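For this depiction, one protein chain was excluded, whereas all remaining protein chains were kept in their positions.
What follows is chain A.
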Amino acid sequence: MAKTIIEFQDIVKEYGDTKVLKGINFEIEQGKFYTLLGPSGCGKTTILRIIAGFTDATRGNVMFDGKKINNVPANKRKVNTVFQDYALFPHLNVFDNVAFPLNLRKVPKKEIRTKVLDALRMVQLSGFEEREISEISGGQQQRVAIARALVNEPDVLLLDEPLSALDMKLRKEMQYELRALQQRLGITFIFVTHDQEEALAMSDEIFVMNAGQILQTGSPVDIYDEPINHFVADFIGESNIVRGHMVADYRVAFAGKEFDCVDAGMRQNEPVEVVIRPEDLDITTVEKGALTITVDTQLFRGVFFEITGHDDTGNMWRIQSIHSTEVGAKVGAYFDPEDIHVMRFNESEEDFDARLETYEGEDSDR
C-alpha cells in the first residue's frame, strides 16, 4: 500500500455560527488522483484552502507526512495550487510567472531557464515564454498555471475546478491531459469539481461531499455501482430511485412485485430504496418484461432513445434504449438481478462497508 501523505483528523471549519465542514476525515495516499466531488457550496474549496494553508481549521488536525501542520504557513508547505481563476500575475509574462517560485528560492538563472522551459514543454506551451498573460487564451492560461504550480516539484498538487472556465471540447482534452500528466509525474493530485462525469473519468478515488460532510469514498466504479444513499445515487449519473422493502436476503420487493437481487445483510421487511440505472433497463414486450411501463415521453439522444414512463404503482422510470417505441404504448422493462442496487436509509459509510464485507465474503465462498 502506498504511503499516506495527507490526513484530515476530524476537521471542523466554522465561519461565525455556520459550520462549513462538519468533521472531515480522510487519508490521501501518495501518487494517486483524488477528486472532491459535490455541489457548489458544500465545502470543497474550504478543504483545499485548509490543505494549502490559506485558512485554519477551527478544530481537528491536518497531518502531512505524519506531522501535524496546522501551524505551518502556506509558503512552507510542499503543496501547490492551481486556482480556479488561475491567479497568474498580470505584471509578469509567461516565463516570469512560471519562474516566480524559482526566483524566490534564488535558484541560479541557468537552472531557472532549464526548469521553466521544461515545465512549459510539459504543458505544451513551448514558444510562449515571452507572451503577456493577457495575450494568451483561457486554456493556455490554465496550462501556465499548471506549469507554475508544478515547477516547484510539490508532493501534492491541488486543483480547484481548473476546467470549469473552459469550453466543452477543451475541457475533455484537458481531462485526458491532466490524467496523463498525473500518471507520468506520479504526484498526488487533489482535484475539485462539481461535475460528476469529470470525476468519474479522471479519478483513482472520489470523495462525494454534501453540506460539509463526506458521504462516500471509493473508486469511480464503486461509487457509480454502489452508491450509499439517495443523494449519491442521484448526484452520480442518472438514476431511477424507487421505494421498496427487503423480503429476505437477496430478495427485494418494489413496484408491487418481488425480485432477485444481490444485496443482503438487512432486516426482514426493512424499508429500502432501490436504484436501477437507466442504461441497465432494456425495453422488451410486456410478457417478457419484469415491469410493465406506460411510455410518457421519448427523446432521441443520438446514441440512444431516452424514454420516460410510469409503472402500475405510479413510480417514474427513465430508460435508455437503442430501440424506439411510441408515446402511450405499454412496454416491458427488463433488468438482471445485478442491475438492482439496494440502499438502506441513514446508513453510515462504515456500516455500509461492513455489511458489504459480510455477504460479499459469502459470495466468494460459494
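Throughout what follows, a residue touches a chain if its C-beta (ideal position, glycine included) is under 8 Å from a C-beta of that chain, and two chains touch if they have at least 3 such contacts; residues count from 1.
Methods note: contacts and distances are computed from a predicted model.
Engineer: Given the options "Ferrous iron transport protein A", "Ni/Fe-hydrogenase, b-type cytochrome subunit", "histidine kinase" or "Spermidine putrescine ABC transporter, permease protein", say which is the protein name UniProt records for the missing chain.
Structural biologist: Of "Ferrous iron transport protein A", "Ni/Fe-hydrogenase, b-type cytochrome subunit", "histidine kinase" or "Spermidine putrescine ABC transporter, permease protein", the absent chain's UniProt record names it "Spermidine putrescine ABC transporter, permease protein".
Engineer: For the full complex, which residue in A:A99, A:I228 or A:V295 touches the chain that was left out?
Structural biologist: Once the missing chain is taken into account, the touching residue is A:A99.
Engineer: Using the touch definition from the top, which of A:E7, A:E29 or A:E129 touches the missing chain?
Structural biologist: Result: among the candidates, A:E129 touches the missing chain.
Engineer: Which candidate, A:T18, A:S40, A:N75 or A:N346, sits in contact with the chain we can't see?
Structural biologist: A:N75
Engineer: Hey, which chain A residues sit against the chain that's not shown?
Structural biologist: Considering the whole complex, chain A reaches the absent chain at 52-54, 73-76, 79-81, 83, 85, 87-91, 93, 95-96, 99-101, 103-105, 109, 112-113, 116, 129-130, 132, 148-149, 152.
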